[in-house]
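This structure is in structure tokens; I'll ask about it shortly.
One chain of protein is taken out of this complex; the other chains stay put.
What follows is subunit A.
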Amino acid sequence: MSETNFAFVATSDKPQLPAPKGTTGAIGWVRENLFSSPMNTFLTLLSLFVVYSTVPGLVNWAFVNSVWNANSLDECRALTENGACWGVVRERYHQFLFGFYPSELYWRPILAFALLFVALVPALWDGMPKRGLALMGSMTFPFVAFWLIWGGFGLEPVSSTQLGGLLLTMIIGVSGISFSLPIGIVLALSRSSNLPIVKSLAVIFIEFIRGVPLITLLFVAHVLLNYFLPKGVNFDIVLRVVIMVTLFASAYMAEVIRGGLAALPKGQYEAADALGLGYWQSMRLIILPQALKISIPGIVNTFIGLFKDTTLVLIIGLMDPLGLVAPTLADQRWNGIVVELYAFIAFMFFIFCFAMSRYSMYLERKLHTGHR
């Protein structure tokens, strides 16, 4: 066959035509995602209506008509008709952050907070050089933070009654979170252990804690312990609360991790045995890395729940951010202001809880190495 028989030979690809109009770009996205069916159209319009009817009012209230420079609610009301009175936040924000901590010593909790992130780096970033050594350094963080916040050994001591606000939330939340995970892992392993004593102790502990409301445990920490301890032994109230919250969270953590352990196919355990690994080796190298990966959403869920549960301490009279609302409102200059304070507190909590949930999503994506 000679080449001349062909009238036309394409020597290169034809240029691609653009996708039909209306299926790409902004319009395409809107069509695809917002108006793809009558139901979606309806929901879109409904959402637009809700946004339209709430957001402008909210923005006006929070930003446009709001008042920052006022020293009492009456001054605020004189300055604005329907705006937020952030004057109370301007005047009291340091109390909501630090409680009644002496203001000249604020650098100590701030330094402790900064060190928390330094200590977290080796724990959260697995590509870090010399990670093992750095992790050992992180282990000393609780002691350093304790020293910075409460003082002693050369620093001016600060009593627990002066702790409050977000500082108190962080103390209870961070210690609860960091201690409940290892305790939870130990409890979960104990509960799935073959040793009857270990197993039954773990079951009794977990079921007891899960059967009792957190508030009850807090009341025990606040009141009953005082009756049982000999007089003169003054066990710090914040420490008591931290212990109770940690125990409470550990029980839940143990069940979350046990779920992860149970989700692993039996073959994984048998494979570990077949390789000749001992119990601890198989747990460390094969079982736990997989079980913990599965449990991440549940673990972070427990963390966030724990962080928010710390507000319950207001019931035993500790001055966490919510607890500080009452004495602030009782000040006659601010008596009657409510929404602004709660909005400010909600904003603080949102920052921390949102950060935790974003980190957990990142971790899940990174560890998504299974065959699915």
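What we mean here is this: a residue touches a chain if its C-beta (ideal position, glycine included) is under 8 Å from a C-beta of that chain, and two chains touch if they have at least 3 such contacts; residues count from 1.
As a convention for this text, contacts and distances are computed from a predicted model.
K.L.:
I notice the complex is incomplete. Of the names "PepSY domain-containing protein", "RsbT antagonist protein RsbS", "Cytochrome c domain-containing protein" or "Amino acid ABC transporter substrate-binding protein", which is the UniProt protein name for the chain that's not shown?
P.N.:
UniProt lists the chain left out of the view as "Amino acid ABC transporter substrate-binding protein".
K.L.:
Of the residues A:99, A:260 or A:321, which one touches the chain left out of the display?
P.N.:
With A:99, A:260 or A:321 as choices, the missing chain is touched by A:99.
K.L.:
Would you indicate which residue among A:144, A:239 or A:315 is in contact with the undisplayed chain?
P.N.:
Result: among the candidates, A:315 touches the missing chain.
K.L.:
For a quick check of understanding: of A:36, A:140, A:159 or A:200, which residue touches the chain that isn't displayed?
P.N.:
In the full complex, the listed residue that touches the missing chain is A:159.
K.L.:
Would you write out the residues of subunit A that touch the absent chain, in ascending order?
P.N.:
Missing-chain contacts on subunit A: residues 73, 77, 91-92, 95, 99-100, 159, 161, 219, 222-224, 226-228, 230-232, 314-317, 319, 323-333, 335-336, 338.
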